[in-house]
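Accompanying notes for the structure given below.
All protein chains but one are shown in place.
Chain IDs A, B and C follow the sequence of writing; residue 1 opens each chain.
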């Protein structure tokens, strides 16, 4: 397992670099009979794309996906679905600088340490360009989850630098609220402040970190495995597999460190209108108990670092260890969060689709 | 993959419930030729065991492991190593209460939702008793990592409730410091305060959360895979697979949300005495860049919730959704953190041993 | 994946050597709610055991299994089922001979080449003793297949040396016929001849090969995957994973080499009483088309070599390559076939149980 496949039953394998011919994903294990066309892939690819707004990288990427297999007469056939997204922005440039120097905070050095050499053009395989393939694959997962269980996955930015948006009810945030502004913060006033901060940071030739919350509604109770493949564990892995994620927390999260047992455990209460007729009065547990979904909304939060690509001269070393300086010029996001939202949603969808199929396989006789 | 196997090449499969005959692990993939005996398993099992100190559960568990296979004339043979740890504490008691009622914060309800029924004795498969098998398996991983690369893994408690211990140099904390007190906090004064808090919480029939830091020293640069199986992703999954973990962060962690790019990225500097001759001046990145180890110490931190087992009467429902009350009497830890440390170290060791073998397989020609 | 786990969803992991403390299997992925007790494991273990008849090894192995987990109140819980079978026959003997010399046809040399050294007592991990764990695990698979689909798996010996039993209707052979004689050939007259041949071969201090047919009835149409994980491919792997199997064929088998298209393809015909209402008039295809089950009985055949353990002095080399001689004294089977039958059935059951769960997961929406 060389690390480019994700999932056990709903399996996604990706390939591609930022400046090679294209990015590819193969989705294996999607049940037959799901209506699917290229149009289903476009919205999330557009949400992930650079150049979508005034506060993200102005880079132009024309993410037109082509479905190469696995769909016939508008429905999935049960065989693997391959999707190709060609890279458009391959103009030749001078990479002399990053070819031999290590950009601080980037994977240049560790790729060389691992592989002996690397495709240095635009980050190669470590570029966020790689997430196009994930987002395309996850559009299928989202559709499968919605078609079979009505599951909705919504992410939003809740922090940019010191600006923090909080809500008692993350599960009530809607996609419309999120998409109403370029920051993807559901509170318009806060979104405006965040946008100002992002613009200011860009003007200062700097970048800023932040955080995003991800919610999945209508996940039935009973998904996830008891020990190593807890739903929480697989979601955690999924989030940490995304570039720049430095922290993940579920429900009350790091707040549990100061909690007392009496103040943390959510109380079970009757819920006459659902099966099983049981829910909890609060959702500090974030929708999973013992790693298995409880029927409550799944709520998690990711901390995303400020992009390491900033156009200031900074000290570093070259590949022989000799001191030098480098500036990452180019068209980078001053804040990764707005474009992180669809990436986080994508990984959440992949995990849930996988566990949906696992539960189908292993549910009680 | 039903969720009881962890790892790709250094693979651990576990089985066992808290009140069945015993817990078992099978470690498959350990290279041949590693010196190994039962004695190597005992120290970490003792650190994990209840009854080890005045601030943990007084339950008696006699964790005597038996190696059933895979070791011959004192060395691993390359074939799977099975370890059996019998459960001693199986005295019959009246489980009537937890048989039909759902304990708040526990997995009783979600297990029923998933499987239709459950082994309700002492938590069954969701009991922390299950981690004995992990800790035994990980003792082999630790030995392998140390024998081949001199890797050391040390965890410590850095927070109990509001009491927080911080250090500029988590990588300098020693096992001796950690084991010098029952809390497993390296600062003796802080450890004493934490112990007082834990005792007070117990007296109040309550429990308290906290956090622990885990460090791996001497991991070479180049371990981990670029995309889905980032070392960070696999470590994140490993930690979230442990009971009660609600948050995980690496390096600067959630602190990155307020960081600027200039203040986050660690500067590369020459390091004449190592190969490659490159390191970073600081370690805000937590030892991984792009998901691949950088040669710096790996540093992560876990938030652990207060145990849900508290001896107070609390409202809940029974399995039909009827309101009732329950108190979890028994011999529970008022704070999980002291015993979490060896569990966290264990999961860290399993991930690193797996990626060590993966790097052996896939390193450059 | 170090080779001791089999299956994707119905997963079996085994450990154990012939002369260590015991053999273990962990069955992960069995759905909850299947009635199971130790008694379900005994019949096939007895059929596999040495000492069961006058024509197999007279070795005494007391295969008493202990279920360590995963079963509660007589039913599977959905958590992993661990089974321990202790080795009884561990009397110390002088292994000096096989310690340093390579027995012809055995794995002594290749184990040393792979691992650098080996547990030489009785074959260690390469001993057929290892199959006890598989047979125990497969008893669960058989029960699951029968409880959910009425599937029956029956194997029988169809060849011992030159003696060959053939039938137009392998799918009509019953377990009673097979178990009516120690050879496990359903034809009593042929069984007697085979028994005579086996006894004669033993008298000559030699061994003899043979073949066995395995049949699975009532497997529904639609199991198996189109490409790499064809049902045929997974069954083929399963059979070749058993000791001494040198050939596997399905349906018409090697007979297809001389066939013409007109004489091979089975004609589809209506089958009013089943769903889908379609079957084939003949079963030269062996129950799978395109690697997917057709609803016809699955029929395969395995060639099993004569055991390499014969008590005659033969030339060989020691581990330094120096010529010497060796005789494998001990209590060996003069013909492996009678005891191969339950092993073959076991592997067939494991594959089918796995694909049953896979089909549950991935069947059409």
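Methods note: a contact is a pair of C-beta atoms (placed from the backbone, for glycine too) under 8 Å apart; a residue touches a chain by one contact, two chains touch by 3 or more.
This one's a predicted model, so the numbers in the text were calculated from it and none came from an experiment.
Visitor: Specify the residue from the set C:64, C:88 or C:110 that touches the hidden chain.
Guide: C:110
Visitor: Among C:78, C:295 or C:342, which one is in touch with the chain left out?
Guide: C:295
Visitor: Take the complete complex as the reference. Which residues in chain B touch the chain that isn't displayed?
Guide: Answer for chain B: residues 8-9, 29, 31-34, 78-79, 147-148, 226, 357-358, 360-365 touch the chain left out.
Visitor: In the full complex, which bits of chain A touch the chain not displayed? Write them out.
Guide: Its contact residues with the unshown chain are 1-5, 8-9, 11, 13-17, 20-24, 26, 28-29, 32-33, 66-70, 72, 75, 77-82, 84, 114-119, 124-125.
Visitor: List every residue of chain C that touches the chain not included in the displayed model.
Guide: Residue positions of chain C that touch the missing chain: 1-6, 8, 14, 102, 104-107, 109-116, 125-126, 130, 159, 161-162, 201, 206-211, 220-230, 232-241, 243, 245-262, 264-272, 276-278, 280, 285-286, 288-295, 303-310, 312, 314-317, 319-323, 358-359, 362-364.
Basically, only the chains that are shown with their structure count from here on.
Visitor: On a CA-centroid basis, which chain has its centre farthest from chain C's?
Guide: The chain farthest from chain C, judged by C-alpha centres, is A.
Visitor: What are the residues of chain C that contact at least two other chains?
Guide: In chain C, the residues touching two or more other chains are 1, 8-9, 29, 32-33, 78-79.
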